[in-house]
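The complex appears here without one of its protein chains, the remainder shown in place.
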Amino acid sequence: MKGAVSIALAAASCLSMIAALFMVFVYAPTEAEQGIVQRIFYFHLPCAWVAFLSFGIVAVAGALYLWLGHRIWDDLSYAAAELGMLFCTLVLVTGSIWAKPIWGTWWTWDSRLTTTFILWLLYGGYLLLRAFGEDNQEIARYAAVLGIIGVLDVPVIIISVRLWRTIHPAVLLTRQGEHGLQDPRMVAALLVSLGAFTLVFVWLLWLRLSTLRLRARIGGLRKELALLEVAGAGARR
Amino acid sequence: MLEGFGPIVRKDLRLELRSGESTVALLSLSTLILVVMVLVFGPGGARRAEVAAGALWLALIFAGTMGSTRALVAERETGCIRALLLSPVEPGTIYAAKLSVAMIFMAEAGAGVLLILVLFFNLEFGRALLSLIPVFLLGILGLAALCTLLATVSGRVRGGAMLLPVLVVPLFIPALIAGSKASAAVLSGQPLGSVITWIKLLCAFDVLFVAAGYLLFEHVILED
Partner (left out) sequence: MADVLLQAQRVAKFFGDRPVLHALDFSARGGEAAVIVGRNGVGKSTLIRVLCGLARPSAGRLLLFGREPTTLAAPEFRRIGVLLHQTLLYPNLSARENLEFYSRIFGIVDCAAHALRWLERVGLSRAAEQPVTALSRGMEQRLAIARAMLADPDLILLDEPFAALDADGAALVTALIREALARSAAVIFTAHSPLEIMGVDLGLFKLEGGALSPFKEDGRRGPLRSLLRRL
């Protein structure tokens, strides 16, 4: 069963990614103003979508762990955090690659990119907490609380950064052509890419979760072994 | 429901009155940060209000996070938090009490910082400074809410003292933006009414995280 799901997800991800690559590089027309570089957007936006989705999963899974207590929710939370960090980094990198040829700077402080950067910091904090607290028994609960606080903060961050941008127009570089995707073929390419990235994300999440579940199982077996040893030693006495 | 709130707050204030540790730490750290800011950016100039506001919030954030760690770790070291857990006092009430104490410490340090700001940046006592106070108080409430919750976590994790700012600062960014922008505007003479949007944002931030802290505190304070 687990093997079948894994294979199905792998196949779906690969196929959809191939389709997406075709759509992005062949099917969608070149954008008039920005040229070929604009195609990065078809990867940039889906990565952002995954990064934010993943953070939501971190928080919801954390909340479920606090409520239900079952370890699997904590493993899901951790897996989502690791992947979310990866995709968030990709958003920032693709954003940078996109910015340089178009606007001449490596970084634009536009509101969406800034919000994503702050999300990246939130991910970083979460993963650092996990790393430092590895040998702590209660780290799962602490991480869950941090995740919930983080996700509550995201809407406030979005609003505040947007307001902040309206005060600093000097550095403003409007991202035209972003939602002004004129050609329906571009929209189609974007949608396919979104789907492909989501599938890849789910597949990777599944893989990572399986690994963490295995680790939990090994921990459980170790505990059973230790109990048997103790019981055996007691019987011998 | 809030039984035990008063005794805990009074106890912490009494302890602080005797040792003065937290106040000294907060004030000295804040002062140093302000000195650096003045030396680097210069005390005068057209952007005086902005630099002063920036210095204020910078001092606040780092002194605040340091101060919170001390206040909570002290309780943990003597194990007294266990005594509170085994008492009729609810975890939420402990949170409210710790939050209030943290706010009082930060406000105390803040008053000192404001005085130094006036001196260093040649600000005038007057309406601008008075308008600054509500903005400042709203800011430290949000910071105290986050710090009280997360310092409990960082205090139990190795390397925690360094970890707390890393956790708190990104979370605090919305309030930082709102607070510093409102402060800069107010210090350059604008009335409070003009920054009402920022103030609303600060209020929303505070309500959100005080409530969240109150509800989530029991998950971080319980023993293993």
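We call the chains A and B, going by the order they appear; numbering starts again at 1 in every chain.
By our rule, contacts are C-beta pairs under 8 Å (C-beta built on N, C-alpha and C of every residue); 3 or more make two chains touch, one makes a residue touch a chain.
This is a predicted model, so every value here is computed, not measured.
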{"item": "Omitted chain - touching chains that are shown", "value": "A, B"}
{"item": "Absent-chain contact - pick from B:4, B:43 or B:134", "value": "B:4"}
{"item": "Identified contact with the non-displayed chain, of B:89, B:168 or B:195", "value": "B:89"}
{"item": "Hidden partner chain, residues of chain A it touches", "value": "135, 137, 219, 222-223, 226-227, 230-231, 233-234, 237"}
{"item": "Where the unshown chain meets chain B, residue by residue", "value": "3-4, 7-8, 11, 14-15, 18-19, 78-80, 82-90, 222-224"}
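In the analysis below, only the chains that are shown with their structure count from here on.
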{"item": "Of chain B, residues touching chain A in the complex", "value": "146, 149-150, 153-154, 156-160, 163, 166-167, 169-171, 173-175, 177-178, 181, 197-198, 201, 204-205, 208-209, 212, 216, 219-220, 222, 224"}
{"item": "Chain B-touching residues of chain A, taken from the complex the two chains share", "value": "66, 118, 121-122, 124-125, 128-129, 132-133, 135-139, 141-142, 144-146, 148-150, 152-153, 156-157, 159-161, 163-164, 167"}
